[in-house]
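To keep things clear, I will list the structure first and then write my remarks on it.
Yeah, one chain of the complex is gone here, protein chain that is, but the others are all in their spots.
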Amino acid sequence: MESEITVAIVEEASREWKEYSKCDVVIVGAGPSGLTAGKYLAERGYKTLIFERRLSFGGGIGGGGMLFHKIVVEKDVANILQEFGITYTERGDLLVCDAAELMAKLATGCIDAGAKIIHGITVDDVIFREDPLRITGVCIQWSAVELSGLHVDPIFVESRAVIDATGHDAEVISVATRKVPIDLIVPGERSAYSEVAEKELIEKTGMIVKGLYATGMAVAAVHNLPRMGPIFGGMLVSGKKVAEIVAQDLSKDR
Amino acid sequence: MESEITVAIVEEASREWKEYSKCDVVIVGAGPSGLTAGKYLAERGYKTLIFERRLSFGGGIGGGGMLFHKIVVEKDVANILQEFGITYTERGDLLVCDAAELMAKLATGCIDAGAKIIHGITVDDVIFREDPLRITGVCIQWSAVELSGLHVDPIFVESRAVIDATGHDAEVISVATRKVPIDLIVPGERSAYSEVAEKELIEKTGMIVKGLYATGMAVAAVHNLPRMGPIFGGMLVSGKKVAEIVAQDLSKDR
Amino acid sequence: MESEITVAIVEEASREWKEYSKCDVVIVGAGPSGLTAGKYLAERGYKTLIFERRLSFGGGIGGGGMLFHKIVVEKDVANILQEFGITYTERGDLLVCDAAELMAKLATGCIDAGAKIIHGITVDDVIFREDPLRITGVCIQWSAVELSGLHVDPIFVESRAVIDATGHDAEVISVATRKVPIDLIVPGERSAYSEVAEKELIEKTGMIVKGLYATGMAVAAVHNLPRMGPIFGGMLVSGKKVAEIVAQDLSKDR
Amino acid sequence: MESEITVAIVEEASREWKEYSKCDVVIVGAGPSGLTAGKYLAERGYKTLIFERRLSFGGGIGGGGMLFHKIVVEKDVANILQEFGITYTERGDLLVCDAAELMAKLATGCIDAGAKIIHGITVDDVIFREDPLRITGVCIQWSAVELSGLHVDPIFVESRAVIDATGHDAEVISVATRKVPIDLIVPGERSAYSEVAEKELIEKTGMIVKGLYATGMAVAAVHNLPRMGPIFGGMLVSGKKVAEIVAQDLSKDR
Amino acid sequence: MESEITVAIVEEASREWKEYSKCDVVIVGAGPSGLTAGKYLAERGYKTLIFERRLSFGGGIGGGGMLFHKIVVEKDVANILQEFGITYTERGDLLVCDAAELMAKLATGCIDAGAKIIHGITVDDVIFREDPLRITGVCIQWSAVELSGLHVDPIFVESRAVIDATGHDAEVISVATRKVPIDLIVPGERSAYSEVAEKELIEKTGMIVKGLYATGMAVAAVHNLPRMGPIFGGMLVSGKKVAEIVAQDLSKDR
Amino acid sequence: MESEITVAIVEEASREWKEYSKCDVVIVGAGPSGLTAGKYLAERGYKTLIFERRLSFGGGIGGGGMLFHKIVVEKDVANILQEFGITYTERGDLLVCDAAELMAKLATGCIDAGAKIIHGITVDDVIFREDPLRITGVCIQWSAVELSGLHVDPIFVESRAVIDATGHDAEVISVATRKVPIDLIVPGERSAYSEVAEKELIEKTGMIVKGLYATGMAVAAVHNLPRMGPIFGGMLVSGKKVAEIVAQDLSKDR
Amino acid sequence: MESEITVAIVEEASREWKEYSKCDVVIVGAGPSGLTAGKYLAERGYKTLIFERRLSFGGGIGGGGMLFHKIVVEKDVANILQEFGITYTERGDLLVCDAAELMAKLATGCIDAGAKIIHGITVDDVIFREDPLRITGVCIQWSAVELSGLHVDPIFVESRAVIDATGHDAEVISVATRKVPIDLIVPGERSAYSEVAEKELIEKTGMIVKGLYATGMAVAAVHNLPRMGPIFGGMLVSGKKVAEIVAQDLSKDR
Partner (left out) sequence: MESEITVAIVEEASREWKEYSKCDVVIVGAGPSGLTAGKYLAERGYKTLIFERRLSFGGGIGGGGMLFHKIVVEKDVANILQEFGITYTERGDLLVCDAAELMAKLATGCIDAGAKIIHGITVDDVIFREDPLRITGVCIQWSAVELSGLHVDPIFVESRAVIDATGHDAEVISVATRKVPIDLIVPGERSAYSEVAEKELIEKTGMIVKGLYATGMAVAAVHNLPRMGPIFGGMLVSGKKVAEIVAQDLSKDR
């Protein structure tokens, strides 16, 4: 029976690896903005693949605010919470959610919409083309290989759009600014100013270079916006907004 | 605005810490068996609290089988998958699930049933009483403290039942065998024999000592059963079974 | 009884967390200058909160001079020692104190004056406002989280003044120069020249930008002053002086 | 001026090293029980030397209960708190103290009574004599040397009594059971049972072998008592009790 | 083009993973004895799969003797060297080979004979059956996962024979003695006695329990033989001998 | 017998160390391009010495593509594969090789052509002469010394040509640009663009400064070319090309 | 010129490696007892080789007593100090030496007497023969290899006597008790009792099994003697005594 288990697992997984070697959208990072973007892109019918470095979901959600297991969003994000079926408590202009529930339901909502999530994968570079300059996919590696320090070549996934949802480090955009001639530096986020941060982060969400988009805290890193702390509404709205922008761009290219 | 965020988070979280300082059931570990047990206990109306050492869900699910992102269960577990809304592909006697979906939906199902999950908490000891010997709760610590090597005292949560769903190491039961006079050693699991492992694991699921129960791979560790590899049906059935046993025991004590 | 202990601790601590989510002064670092500043600010009635990264007091005091358990101050600091009840031996122009006594009594004096000290907290960023640029509080994190490498969002404490008493690294000012547009670089301290160092350090103690102040070795780091070694008089005088400056500035804003 | 600082520090410190190369009592560990014992022994006029491994005071006090900055003691310990000038809040049978205040004032009280505390020293072995077997002092090393992994010989301090106040590990007693023919094993503490733990810990405080005494959690480790969590009354009472026992034994030997 | 590379690699590799999920012989370790055994088994037509923990060949060959890049074998092993096309220099009764050449040609000879080698795979357990007790395959994991400390389930490879060629630690046999009820302990090798070691190692090469065989230094570990140092003739002869024994046993079972 | 083994090994190895203290070509790195260059240089009769940092062959070959054990080359590299006796499968314009076979046969082919490979040696600097500036050899160290952090002086090997085949880091050229006045910076490789990468890498293979040459991924690092992933044809062609260029340059100098 | 340096160094060193592949005495450890033994054996004309794990002399001498740079010996060791030309100060029954001088002159005296010292070599095993059981040499490895974690075979040095002068761990004797059937366990040293320790250590110095001898703290480890701290007279006397015993035994075998 053991070898049948092996064959079942290898066959199903490698079938999907081949199927997804080319897709519409690759989202890097299964945190709040990545999962939100995944849901709204998959709902529109785009073949959407999310790579997550860790073997789990949620980015910084699980630690709540300084390990207190609650997350805050602003009142006008209630509709997104509702679309994911996430409960909340009202406190003035703030909605308080449970960290565990937020994390679980963002993932479930994203998967139910049809997005594919693969864990344990680190995106360590992009694929590019010139004239005009554009990003056409990603180089991927097992996170286990990165952690182990072994020297192993990556393989490739091609996609029409790549969304950097890796958070504070804007990892994909950072590597692109170093290794592709994009005329951009990533200054990182500024100190805390929650109110302004939420507003500007949503405004600045969008395309970095043809084929490459920023969402969530990666936007703050690229545009030097203030940080916001354990208030996550901006993440969700930014994820939804990048999904709309990418969808519009992809529909033009068809 | 920033101090309002702090107040909202601290107040909501500390209110729950006080509320849950006494509960019906503490489940240690938010892996497949713990989440399954959580759902079926909460559904029966027990005040159920799950502590998870990491800032995420799923135990070993996220890595699939040797990082191939698929998990296998046996055919007769289809009903549990359906109760959680998890999709699968049939291959002979095996059902193949997506690791990401399994992980997300076990968590969502458990939370929707009313169980409370708190991440980032390590259970490092139990509370006990004598005459007769029984386990009456757990000592908890931030996992961050454990990882940092700082020396900090734990606090307590009292509960009528404690379920060890920590997997291969049976951490709670192990500490109890060393530090409470339970006449038991934890021999650990044996080598692989998938078929037998699944069957015996379900049979042996249950009480270790009054107040303390084993589910999932902790059962294999305690009873020296074979290991089973990336076939998770036994985990789910064991989680459901331990929920039934605990519920029955608690109903007697009322 | 165990759950009552939990409730007592969580309730008292979270009550203070809420009470101190807004305060008059946040001092970062419970070393010699921070504790001295704390005493003189609290005595004047300001709601003063000291965050200390470690689970103890005293900064570099405990190691004396190259582990020899004695600390030296200059003769004219005798009055501050007396206000804290610290004994000393005279040797020419130098007063020699016991490291352990100095450490204990600075803390006791500060607490008895009414300052609140919370251990195990790392300040990892500031809160700011613009037009005019000012610092309005700090982002805080458990030090255990920093040490553990976990990724968790901080929470906030708002305050009318923030004092950087973190020593050689001037951690708060350093983060502010990188992440808030303060036109300043932190060059670090120079080589040793004890006499000049003590004198200039006291002179340069004071405001860096509206809402943010430097005391102790952080002053040396910001103004590129010489280091002074195991002679701590300058620390104490600088702490007292920053307290006076902050008190004056706060009284104007009322 | 710099060489004068060096001479002042080296002279004062080495004078005390010589003075204390023989003393009445060596207490190992400057946590709650060690500091309490130090105060009551020094008050009685015994030449008392406390070695602390770290460069600070307080053992596990600084982390409060799971980092919540409060400590609990039982009502009948109020008198010791008062003797040290420590404030508290009453909650039923429990008194709640601030961790920072408790830590600072235990140290200050101990020093004001005349005990000498030297930080940064690890006791890595004992001195013994035979016929009859007795402990006559300790081998000491800079903690920095221990941490650095360098191989350096210790030096010695002789004393009429050695008190192990090192907490859970009972380090001094443990080394003595391995390296001196004391007929004893150190089983370690048991799981949590706060009420019983407090009571038994005080009862069992006392002599291990001629010249060697246990106080605080070291008592629990030696006598396999339950642990008690962030309730510290037993520590203080045990420290006071061991001081009385040692004083009585030393007075007999005169 | 990049996605075609991905598809080509995934398809070819996963095809072989499925093909080799059941095979005749699994050899663990691509050092001198494992590669020699592989050649002679594959030449006889057995479907032979070698798992090597590292991303390279040769076990301890590459370091020669204390990094001097030469290896010694005894004169009567000349025939095996010749069958692999390895050159040597005669010095009395000793033949001296170049370490690099020995390593490269053992691997080439083994592969040309038809054995399949997969690198970067750690065998972390065996599969077993009872009545009668026998080993029927191995549990495998990416070495990168082991090194990274991630918690991921292994997958399985079933085989009619498993050969432990892991060297001094006899890793496969060691795990089997701990986790399968084989009545055996692995005492490890003894100190050096080259002449006796070579002779006894060859004599003791063979079956440990039905389905599990030892070759090379694993034989010394299991049978407590002396070690031999940088003289590798025994390794090669042992590899050839175990191939003959396994071939004979497998031919009986047909 | 044991001392005879020591004498045989030390004598043979030190004889070669002396013989190769001066040689025609030193190749640094026994990966795909270095081994290929080694074969074609040795075939032409040049005294060729390859230093490999690790105790094994193959550079990044062993990990295949993201641990899938296959390597791809372009169709027109078939002739080099054939010259090394490496088998392959055709898939359109791509040839798929087995990673283990590629690694073993490159090494065997290189050694059979007469090149000497010494493992466990790190090249940590070059030897140079001025007027005109030229590289005349390398400084070498045991890799074990580098890894251990011990401080030990290197020894020297002089050679008429040095080839940097160290891969992505272009280690030899990097050290030369820092420590010899070569007017060059090593910008590193760019993001992925497999097709262009293969073509340009071959074109740019060649001399960096008199006496120093680049091959394989070191070429990409020096000339800021795109990376190519698990497609290794360019490596082999580059290795063959650098051999031809070096041979031509050396023949001129005779 | 650089290759001539290489040839000179390799030739001289490898000549000695061959010359010393068989010798009269191998001393393991160049600390106080090993260097003393080396002097007195070499003076008697025995071919004496000392292996030292580190790249320096002196064992624990360099750290003095708790880093205070002085070492104490008892009055009656004055003659050995004088034979090495080491100066001292008298303090009652104690002689105080400078740590640096003691270290340098022990080495110089040992070398001038004709002993050969090779640094950076770890003895990781012994060579043995049976009927009767005897130790006939050692297995050696570069310490750099040990520290680096690389897996490399040792080479051998045969000798008529092996002296374990490795200090507290008695490394050679410990390995022999585990890997050769010597009927002995190494219990380690006891707590401190300086006077008794010095006396017993000298008495127990001598043969462990035919061919293997203990000196210095290795004697204390084998015979469970008390430790003595920074008083080194016993080391020197023990080194001289073991030299006499070995010389006598070797003279009998001639």
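To keep things simple, chains are lettered A, B, C, D, E, F and G as they appear, and every chain counts its residues starting from 1.
Keep in mind that, in the parts below, a contact is a pair of C-beta atoms (placed from the backbone, for glycine too) under 8 Å apart; a residue touches a chain by one contact, two chains touch by 3 or more.
Computed from a predicted model, the values in this text were never measured in an experiment.
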item	value
Residue among G:81, G:144 or G:182 that touches the chain left out of view	G:144
Residue of F:24, F:125, F:171 or F:198 touching the missing chain in the full complex	F:125
Residue of D:113, D:144, D:207 or D:245 touching the missing chain in the full complex	D:144
Of G:48, G:136 or G:194, the one touching the omitted chain in the full complex	G:194
Contact partner of the left-out chain, one of G:78, G:104 or G:184	G:104
Touch list for chain C against the chain that is not drawn	59-60, 63-68, 188-194, 226-227, 229-230
Residue ranges of chain G at the interface with the undisplayed chain	1-2, 4-6, 8-10, 12-14, 16, 54-58, 62-72, 89, 91-92, 94, 96, 98-101, 103-105, 107-108, 111, 116-120, 142, 144, 192, 194-195, 229-231
Positions on chain D contacted by the hidden chain, ascending	2-3, 5-7, 9-11, 14, 17-18, 21-22, 55, 120, 127, 137, 142-152, 155-158
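Throughout what follows, only the chains that are shown with their structure count from here on.
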item	value
Distance from the mean Cα position of chain D to that of chain B, given in whole angstrom	40
Per-residue multi-chain contacts in chain A, two or more chains	2, 5-6, 9-10, 14, 55, 63-68, 120, 127, 142, 144-145, 150-152, 155-156, 192, 194, 229-230
